[in-house]
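My structure is below; once you've seen it, I'll send some questions.
Omission of a single protein chain aside, the complex is shown with its protein chains in their original locations.
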Amino acid sequence: MDEKLTIPLTPEKTPAKMRSEEDKKLLIQRLKRVEGQVRGIQKMIEEDRYCVDILVQVSAVNAALKKVGYTLLEDHTRGCVTNAVKQGEGEETINELMKVIQQFSKS
Amino acid sequence: MDEKLTIPLTPEKTPAKMRSEEDKKLLIQRLKRVEGQVRGIQKMIEEDRYCVDILVQVSAVNAALKKVGYTLLEDHTRGCVTNAVKQGEGEETINELMKVIQQFSKS
Amino acid sequence: MDEKLTIPLTPEKTPAKMRSEEDKKLLIQRLKRVEGQVRGIQKMIEEDRYCVDILVQVSAVNAALKKVGYTLLEDHTRGCVTNAVKQGEGEETINELMKVIQQFSKS
Partner (left out) sequence: MDEKLTIPLTPEKTPAKMRSEEDKKLLIQRLKRVEGQVRGIQKMIEEDRYCVDILVQVSAVNAALKKVGYTLLEDHTRGCVTNAVKQGEGEETINELMKVIQQFSKS
């Protein structure tokens, strides 16, 4: 198994099934495309392709991942954050939201 | 073939074999790890994992790709740009370098 | 008057006085410091200082402004967004929030 997760997981925090099967399919499709692009970059390096062309491709993958990230961020704010606020438990969820926005923005 | 390249390729610009086999191997290793992480994110979405955890992982992949990008940028500056400058043809290469730095920084 | 605002203003949207006088004072203090740093950069250019030193200083100012931005973002989420969600009007406010996060992250 080659997935290497560098984050502590919190399985107890199950999202309230807010992502529809349709949305999940679309996100996974976009990530499969990203996966293919990352393999493409490996091939470019293998074949000694021009560095600037490789860098352009790395930038394209980053931009695609950022888009996936913004979609997840929006889902999270509309779903979990909104629910927590409505139940009067917004404080902690917003702390967490702010932290992840900063981490994501800098990446 | 699933690599989808969104950039025009310029096969005529072959880099002067400046990347050693060792360097190439290391870069490809890092990209294989990124590929595994992207697959891991797909699985997280499949399994309805907590959005913030997924976002942390997306940020980690972005950061890893940025590092690969900086390595490529440095190789390019030490190799191609330095050679072009020495041959009195720095102008165009530096134009290209500046453009790719901006594109990469914003990604 | 030299402030040049490049954004359309919406004076009708008065924030519900959510920033305390203390918070406002601290934010303005940080911005006055940024203002002084920007003047410092002008002087560095005037005096033909080493470009890398100027760039380091530009990066420091950007980082300081980003911090101010994150503070504003957090205030906004805790204040306006939370209020809108509680009143069942979260939809539009979250749209706006997502747009401003993207714009800010890319700046």
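Order of writing sets the labels: A, B and C. Residues in every chain begin at 1.
One rule holds in what follows: a contact is a pair of C-beta atoms (placed from the backbone, for glycine too) under 8 Å apart; a residue touches a chain by one contact, two chains touch by 3 or more.
Just so we're clear, the structure is a prediction, and the values are computed from it rather than from any experiment.
Engineer: Among the chains in view, which touch the chain not shown?
Structural biologist: B, C
Engineer: Could you please point out the chain C residues that touch the chain left off the display?
Structural biologist: Given the touch definition above, chain C has residues 2-7, 9-11, 13-15, 17, 19, 24, 27-28, 31-43, 45-46, 48-63, 65-66, 68-69, 72-73, 75-76, 79-80, 96-97, 100, 103-104, 106-107 touching the missing chain.
Engineer: For chain B, which residues lie in contact with the unshown chain of the complex?
Structural biologist: Residues touching the hidden chain, for chain B, are 70, 73-74, 77-78, 81-82, 85-86, 90, 94, 97-98, 101-102, 104-105.
Here is the rule we go by: only the chains that are shown with their structure count from here on.
Engineer: On the document's contact criterion, could you list the chains that touch chain A and likewise touch chain B?
Structural biologist: Chains touching both chain A and chain B: none.
Engineer: Where the centres are mean C-alpha positions, what is the separation of chain A from chain B, in Å?
Structural biologist: Computed from C-alpha means, the inter-chain centre distance equals 18 Å.
Engineer: Could you give the separation in Å between the centres of chain A and chain C, each centre being the mean of its C-alpha atoms?
Structural biologist: The mean C-alpha positions of chain A and chain C differ by 25 Å.
Engineer: Two or more other chains touching the same residue: where does that happen in chain B?
Structural biologist: Answer for chain B, listing residues that touch two or more other chains: 106.
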